[in-house]
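A single protein chain has been omitted; all remaining protein chains appear in their positions.
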Amino acid sequence: MIDLLATQITLPDLITFLVAGIAVVLGALGVVLMRNPVHSALSMIMTLFAVAVLFIEQDAQFLAAVQVIVYAGAIVVLFLFVIMLLGVDKKEYLGKDKLRGQRPLAFISVLIIFVEILTLARGNWATGAKATVMSTTSPISNVEQLARAIFTTYLLPFEATSVLLIVAVVGAVVLVRRVDEKPGSAEQPKELETESEMK
Amino acid sequence: MTVPGSWYLVLSALLFSLGALGFFTRRNILIMFMSLELMLNAVNLTFVTFSRMLGDIGGQTLVFFVLVVAAAEVVVGLGIIMAIFRRRSSATADDLSIFRG
Partner (left out) sequence: MLLPLAGSVFNMAFGKRLKRPFAGVIASLVVVASFALAVVAWLGLLGKPSGQRVYDFTLFNWISSGNLHLNVGAYLDPLSITMILFVTGISALIHVYSIGYMGHDERFSSFFVYLNLFVFAMLVLVLSDNFVFTFLGWEGVGATSYWLIAFWFERPTAAAAGKKAFIVNRIGDFGYLTAMFLLFTNLGSLSYGKVFGSVGQLSHTTVIAIAILFFVGAVGKSAQLPLFVWLVDAMEGPTPVSALIHAATMVTAGVYLMARVSPILHLTAGVGTLIAYVGVITAFVAAMAATSQTDIKKVLAYSTVSQLGYMFLGIGTGQYVAAIFLMVTHAFYKALLFLGAGSVIHGMHDEQNIKRMGALGKLMPATAVTFILAWLSIAGLPPFSGFWSKGDVLAGAYQSSVILWVIGALTAILTAYYMGREVYLVFFGQRRFDPTVKVHESPKVMLIPLYVLATLSVIGGALNLPISDKFRFLENWLTPVFGNALAQSTISSSARFALGAADGVFALIGIGFAWSLWVKSSSRPAVEPAFLAAGWGIDGFYDRVIARSSTRMSQFFTDVIEVKVVDGATMSVASLVGLLGKYVRKVQSGYIRNYALYISIGALVILGYFVTRAGA
């Protein structure tokens, strides 16, 4: 606590961070460890909410709102829909991995990733001039700041994302569209059969 | 004064690692997808953190774009999963290995 006092962290901030941080980690663990996809999705909501809280904590109110609306509200619901539609809410076997060496390698590499990111975050990595768009210390609100940045400096990327969204919607419709299938064609295509022969 | 930025960075590194772990070890495509979202969120968190540390709105702008792209990606990805599922009636990534050498 001496440390904390030295850095002048107020208690509410600390509590917020700790609670949200623990929620983030727990949610992530849930996603990774839960056997039922529905449970995974619900754990993910927890994580996303916690991240939104952390956004607010760091004065990014607009993004926090968007995070809740888009991620928790739309994306996770989409996930759940797909899970329900496909009926894959059955349990997955989490025992021994069929791929030899995949799991230990994964653990090792993830560990190294973690360490490396920490090392990166510790050092001072600023190179070159700072790309100052707009200072966050100015008195205007966060939403207005963001709006100014997006609609002036980043107008072209913004327009591009709108195109991207339209393309994504059209692509999704095309992908999911049910082609008029003949009754007999429900069986697996030929190349997949040869694949099973190879096994 | 709030919690120092480095704490956030540690947290997001942890989140990213967990996401990567999920992506490598799980076999359900949907859960792999969710792990991917976790990693994206971890990156978003670092962006916002840096935005605060540097006092620059640019990081948040980038997060905004990442959100949009993530939304588009999820839509298309789930569409692909639907299409695959219709053919294979399975959502296990390991079944999709016809490109084996």
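Which chain is which? They are A and B, in the order written, and residues in each are numbered from 1.
We take it that contacts are C-beta pairs under 8 Å (C-beta built on N, C-alpha and C of every residue); 3 or more make two chains touch, one makes a residue touch a chain.
Note that the structure is a prediction, hence the values are computed from the model and not measured.
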{"item": "Option from A:V66, A:A106 or A:A172 whose C-beta touches the chain left out", "value": "A:A106"}
{"item": "Option touching the unshown chain, where A:T10, A:T119, A:S141 or A:S162 are the choices", "value": "A:T119"}
{"item": "Full-complex contact with the absent chain, from B:A13, B:M32, B:I57 or B:A72", "value": "B:M32"}
{"item": "Which residue of B:F23, B:F50, B:F64 or B:F85 touches the chain not shown here", "value": "B:F23"}
{"item": "Contacts of chain A with the absent chain, listed as residue ranges", "value": "99, 102, 105-106, 109, 112-113, 116, 119-120, 123, 125"}
{"item": "Sites on chain B contacted by the missing partner chain, in the whole complex", "value": "20, 23-27, 32, 93-94, 96-101"}
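What we mean here is this: only the chains that are shown with their structure count from here on.
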{"item": "Interchain centroid distance [CA atoms averaged], chain A/chain B, Å", "value": "4"}
{"item": "Touching residues on chain B, where the partner in the complex is chain A", "value": "1-4, 6-11, 13-22, 24-28, 30-31, 33-35, 37-38, 41, 44-46, 48-49, 51-52, 54-58, 60-61, 63-65, 67-76, 78-83, 85, 87-88, 91-92, 94, 97-98, 100"}
{"item": "Touching residues (chain side chain A, partner chain B) in the complex", "value": "7-10, 13-14, 17, 21, 24-25, 28-29, 31-32, 37, 40-41, 44, 47-48, 51, 54-55, 57-60, 62-63, 66-67, 70-71, 74-75, 78-79, 82-83, 85-86, 88, 92, 97-99, 102-103, 105-107, 109-111, 113-114, 117-118, 121-122, 130-137, 142, 145-146, 148-150, 153-154, 157-158, 161, 164-165, 167-169, 171-176, 188-189, 191-192, 195, 198"}
